[in-house]
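A protein chain is absent from this complex, but the other protein chains hold their places.
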Amino acid sequence: MISAIFFYSTAFVLFLIGLFGVLTRKNVIKILVSFSITETAVNLFLVTVGYIEGGKAPILTNTIGSIGIHNLKFVDPLPQALVLTAIVIGLGTTALSLVIAIKLYKNYGTLNITKMDGKI
Amino acid sequence: MKKTEFITGSFIALTLVVLLGIFFFQALFQPSYEGKVMPVDNVNLKNRVSLHYVLKNVNNASKYLAMHGMRYFNNRSSVPSQTITYGKSKNLEEGSANEVTSIVVNYRGFDTLGEVTVLFISIIGITMLIGGVVEKKWIKPSLIVRTGSKFLFPFILLFGVYIFIHGHLTPGGGFPGGAVIASGFLLLLLGLENYRFNTKASKVIESLAGLTFVCIGLIGLFTKNSFLANFIPTGTVGLLYSAGMVSLIYVVIGIKVGAELSTGVAELKEGNKND
Amino acid sequence: MNMNYALLLIAVPLAVAFLQPLFGMISKKFTKWVTFLTLAFNFVYSLCLLNYVMTNGPQIAVIGNWRPPFGINLYLSALSLFLATIIYFVGTVVSFYFIGIKDKPIDDKLSLVMLLVVGAAGAIVMTGDLFNMFVFIEILSIGTAILIASRDKGLSYKGALKYMIFGSIGSSMLLFAIGFTYGTLGTLNLAEIALRFHEINPTLASFIVLMFTGGVFVEAELFPFNMWVPDSYEGASPHINAILSGIVSTAGIYAIMRVFMTVFGINIGDRIVIYGKLNFNAILITIGVITTAIGELSALTQKNIKKILAFSSMAQMGVIAFAIGIGNQIALTGGIFHLFNHAISKALLFLVAAMIIRNIGSADIDDMEGFGRHNKFLAIIFAIGAFGIIGIPFFNGFWSKMYIIDGAVMRSTPWTYFALSFILGAALIEAFYYFRIIYKMFNDKKITAKNRIHPFAYISVALLAIVVLTVGIYPSLFSNILNHASAGIFDRVQYITTVLGMGVLR
Partner (left out) sequence: MIILLYLAILVLGLSALCAIFTKDLLVSVVALGVNSLIVSALFFLMHAPDVAITEAAIGAGLSTAIYVFAIRHTKRQEEK
């Protein structure tokens, strides 16, 4: 089975790559792409918090049959619920930021944040 | 000059990022003799509150907590519970087979109301701010693309509806279902060159769906004395007509999210000439 | 009285907001009235609840019939309802002002967003769940970004983008904090975390606290996360700034108070110390001093009235963070009182600034020379608001700053005295630049007015000025509520037993 440390490391490394992009990129859309990467990484981290080695997907089906206190086979469903919320919130934030970026381009004629300072 | 600036900037950012990474891993692997640490490899559901969500014995757990006090927190698994069998267990306090759905819509339904509001407000922001952006010319789609998108659209719509109607039984639910519906409209927007999305109708649908969600909550408040309380019998686990208001709310969410995301995509594609 | 009906405070604004697009098809003016009436209803209802809570002690409202550590609950104490009342009051006044200004095509959506922002801020101060707080913080930050961008100028889009970027960094950090907390303690309920937070390994606890700062410092305009303040305030319309300063930062500071003190803190002697390996109280004091110093010094160099008020707002947040860092009950009382004064006075100042800018068509303070001769009423009201912020004796800011100084002296360590001297020095600078504006206004110079001001605007600023004067002359009117409020933060056991039931400590 796959260990949780593996997923934690992936999430952190992905988050750090995204953060590096946020800190160094100059293009607005590039910054937003970097943010999307960090958001994905945070979601990965949150799901990993609920990951149990050898657990099953938290859905009661015909093949699983029954669940009780002595045969808990599920991974933790609560972080998954949180991530479901976080993904949708991320989409809302991204869409709004992109519209703001479009309007910035219409106003300044550039997407480079260092070139915006001088104008208007 | 430009290059050195870039290199120093990257170097500073890299140092910051590496420091943060070391910090992360240090937080993850603390020695446990000083206090509780986050379990990495041996997570146990019995130490977490979601144990009661999975076993659907939250009401028992709150009675147990009121009776035993602090002892509950050290021993969550001693709360009386029952075995839940697929297709057999009846009239549980919460009746959906998909545990994630039961948390998203029922146990933590208030979060979902907020989440729907986040999406609503961001789409309102898009329609408000997009004014003055004009659509650019697209390449005219070929006959195959036009016919294919017309042919596929009803099936995609049907699939989206399927996903959110079965949200309490199978993976999926209102949000992915709505997203699938929106991708159907996206296909129409891309595939047919003179297709115009009806923003006004989708606005009405969206508003009414949102109002229905809050009204379901208010009915719970007035009949069961608590906002978003379940007022419909929960039925048998695993049947389509089960889980009480969960399936109802997920249908409403699916319609709302579908309308919202389609509006957002259409506005972003077409722009809005009148400011 | 059934406390579960307190949910109407959140459900009604949401329901009305969902209906606003339909109202917008009828008439734009109608949506503004709807927003105003909804917020007025919320204000009156929260006042009734505050009255009830003051006599009967803190209560909880349960959502979905799931009892607290398992479901989401609202915590209705004197503090939450007091701040909610302030938020709804400022929202009501600003929306009343908003009815008066000239109609624009986007006004129906703008009034919707305003309603949601005020509703979300009210939800943040009442919720008792960590993740629920995150969701409402997101609504607040997205709504605020839309409000900033709504002026439709290049600068406003820049400000909105900056705010969004800081908000995204903050929300990522907040989600990490939530993940670590849930993974360690297995719960998201604030009361249960408060009960068991000291079981966590101290290093991990410090990490969680540090990560949590990211989410709330953005809204609270505190030091490492306040780079968005100048651009956003300059870019936004001035009556939007009244919302930013009076409502958004109030909600942010509440989150800091509630989570850092009640939930992450432990009672030691007569003060609350934030648990963990790092001495986070000292860090908060340092952050407060740095924020105040940056704010006041930058305000001194500015010519644009919106920027001056923005930096001043940042500085006041620094003062409140200093009060929180001291952590004894008198300083906390002062902090809450100062938060109240700041919300009312800053809303007043921004609304008056909006009227002045509209009247003379410029935001530069040099162009305002002689405005006092031209329109005496507005200039006097501006002076009242400014005196309230500076803390001239017998104005509201005086009493709250006295409380804070009292608390800092009671703490009496060399570091506190050092920080206090900085805060007092900053207050002198603040007095200097406010007096400069007032002096300029009453200079003898003829100016020509460009636009007429709607009578509603006069009514709303007069209302706020009356509150400022009342608090200044009868501070004892609020002392009962304030004592209850600070006790609500301080008495952690009461918080835990109210939410989880009396039997929990058995």
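Should a chain be cited, it is by its letter among A, B and C, assigned in written order, with residues numbered from 1 in that chain.
Please note the rule applied: a residue touches a chain if its C-beta (ideal position, glycine included) is under 8 Å from a C-beta of that chain, and two chains touch if they have at least 3 such contacts.
Because the structure is a prediction, the values reported are computed rather than measured.
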| item | value |
| --- | --- |
| Neighbouring shown chains of the undisplayed chain, as defined at the top | A, B |
| Touch criterion as defined above, residue of B:T101, B:T117 or B:S202 at the omitted chain | B:T101 |
| Positions on chain B contacted by the hidden chain, ascending | 98, 100-101, 133, 136, 163, 171-173, 175-176, 179-180, 182-183, 186, 261, 264-265, 268-269, 271 |
| Contact set of chain A toward the excluded chain (per top definition) | 2, 7, 10, 13-14, 17-18, 20-21, 25-27, 29-30, 32-34, 36-37, 40, 43-44, 47-48, 50-51, 55-59, 75, 80, 83-84, 87-88, 90-91, 94-95, 98-99, 101-102, 105, 110-112 |
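We adopt the following convention: only the chains that are shown with their structure count from here on.
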| item | value |
| --- | --- |
| Junction residues of chain A, two or more chains touched | 49, 78, 85, 89, 92-93, 96, 100, 103 |
| Per-residue overlap in chain C, given as positions that touch at least 2 other chains | 131, 135, 138, 142, 145-146, 149, 182-183, 188 |
| Chain A residues touching chain B - in the complex, by the definition given at the top | 3-5, 8, 12-13, 16, 19-20, 23-24, 49-53, 57-62, 64-69, 72, 74, 76-78, 80-81, 84-85, 87-89, 91-93, 95-96, 98-100, 102-103, 106 |
| Residue numbers on chain B that touch chain C, as the complex places them | 23, 26-27, 30-32, 34-39, 43, 47-50, 52-53, 58-59, 61-62, 65-71, 73, 106-111, 113-115, 117-118, 120-122, 124-125, 127-129, 131, 200, 203-204, 206-207, 210-211, 213-215, 217-218, 220-221, 224-230, 274-275 |
| Chain A residues touching chain C - in the complex, by the definition given at the top | 15, 22, 28, 31, 35, 38-39, 42, 45-46, 49, 78-79, 82, 85-86, 89, 92-93, 96-97, 100-101, 103-104, 107-108, 116, 119-120 |
